[in-house]
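Below: one structure, written as structure tokens.
Only a single protein chain was left out; the remaining protein chains are all shown in position.
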């Protein structure tokens, strides 16, 4: 059905992704707190503001916004019993061997490198902060949402790790070869 | 909602995954033909029966069955206009930068190694056989299904490549160290 | 240089992969202990023998044997100072943002599904048992090896999770549709 293609602009998607996160009870600050807990040991001077900024930056990525829209949609449809069986039971029961929730979340994790992947795996198992609340919630289906939050937090954390390194290096005196100069990110 | 966990047995999921593929117009033989086209150049004696057998073997994997259930469900919900915006437009329009369909399909491709990943990428771009029919269909939304078929075909193809190698090696005389003997797959 | 292609049989590779693991101080039992720790909470009756069997099964996979050969080779070459700079410093220093070690290990993790990926991430951060010993070793470069062990343990653990589920289901009475019967793994 490519002919009747509709263009949905990035800012409409961005707006909906952020709104849906909030509607499902996930505030940016709650994700930022997980980022802070992950990165603070390596960066003692890290501020919550930097963590919030990093979460915001991650939420700009199309890949992540799309994952959020799909994941939350499936959670809501499952909650309202509007999915067919056996998928409905797989999702409402958060079946242990059902991995599509991790797969969708992982899709956007790869974008931030292998540190993000390992952090995602760690958060998915440890379930700290808001992730645990989502996982334990009895009045909402969060099968996809808790993995999405792991993904956003892992990405924001990995992004920070790279940024902090870049900042450190910028302060170290290095003889730069001219051809590199303009290439440093 | 883990407490009220429902166990959906593997054979129920397997049955539904295969049935839904058929309901959406994808026969095992059509996938096997793609596998044959991919592997025949490397294995002149390859038979269609071996390709069908490999597709069947791939469809036993939980990871793939789950991906099929989720992907086809989203296609059907989009077709019936039962998804919220802007997700509905993203899926019905098969938006070029929307990658969750590839992500879900890729999740099960990794299971068959890097050859499967490259074959998936190739099929996703070349869209041979049934994949092209699905991509061009005007009476069905196949945003997720065409990627799922790429995934199943790529997996069955990679699986065959490994099996054929194993068979070749089994026929070559090799002095095997006892401790390996029982480990040969 | 495809013309002069040499076929290295699977059992030679298998033998070398297992031998190199041992030479670098990694016994199958040490990996099996990590598997046991990961799966025991979900399977009280789990035995160490089953964990050893699962590690052995994982080590049969070509993808993993190849990863082991490449990873350990790079560790040894770095140890002996036989790599060029700056790669040598990146590997000997186990540079935090250097992710090729995780990437190579992850390549074989995907093969065992998303549970394996999350377990890998968890182990890579928690570094339990032999993984910690490798990470802290001062007389060996284990930049790649510790990730490889995380990968093998995560894979063997995920494989067990699926097998145990299959075993449970086999004991539950289910009316199976004939067409599924022969497809159940």
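Note that the chains take the letters A, B and C in the order they are written out, and that residue 1 is the start of every chain.
Criterion: a residue touches a chain if its C-beta (ideal position, glycine included) is under 8 Å from a C-beta of that chain, and two chains touch if they have at least 3 such contacts.
Model, not experiment: these values are computed from the prediction.
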Chains shown that the absent chain touches, full complex: A, B, C
Of C:46, C:104, C:131 or C:149, the residue in touch with the unshown chain: C:104
Residue touching the undisplayed chain, where the options are C:66, C:125 or C:163: C:66
Residue of A:40, A:62 or A:125 in touch with the missing chain, whole complex considered: A:62
Among B:11, B:33 or B:102, the residue in touch with the chain that has been omitted: B:102
Interface with the undisplayed chain - residues on chain A: 7, 9-12, 14-15, 18, 56, 59-63, 107, 110-114, 162, 165-166, 169, 172, 174, 176-177, 179-181, 183-185
Positions on chain C contacted by the hidden chain, ascending: 1-8, 12-13, 16, 62-63, 66-67, 69-70, 73-74, 77, 82-87, 89-90, 92-95, 97-100, 103-104, 106-107, 135, 137-138, 141
Absent chain, residues of chain B that touch it: 42, 96-97, 99, 102-103, 106, 113-115, 117-122, 124-126, 161-162, 165
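To be clear about the criterion, only the chains that are shown with their structure count from here on.
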Rounded Å distance, chain A centre to chain C centre (Cα mean): 26
Distance between chain centroids, defined by C-alpha means - chain B, chain C (Å): 25
Junction residues of chain A, two or more chains touched: 97, 99, 103, 106
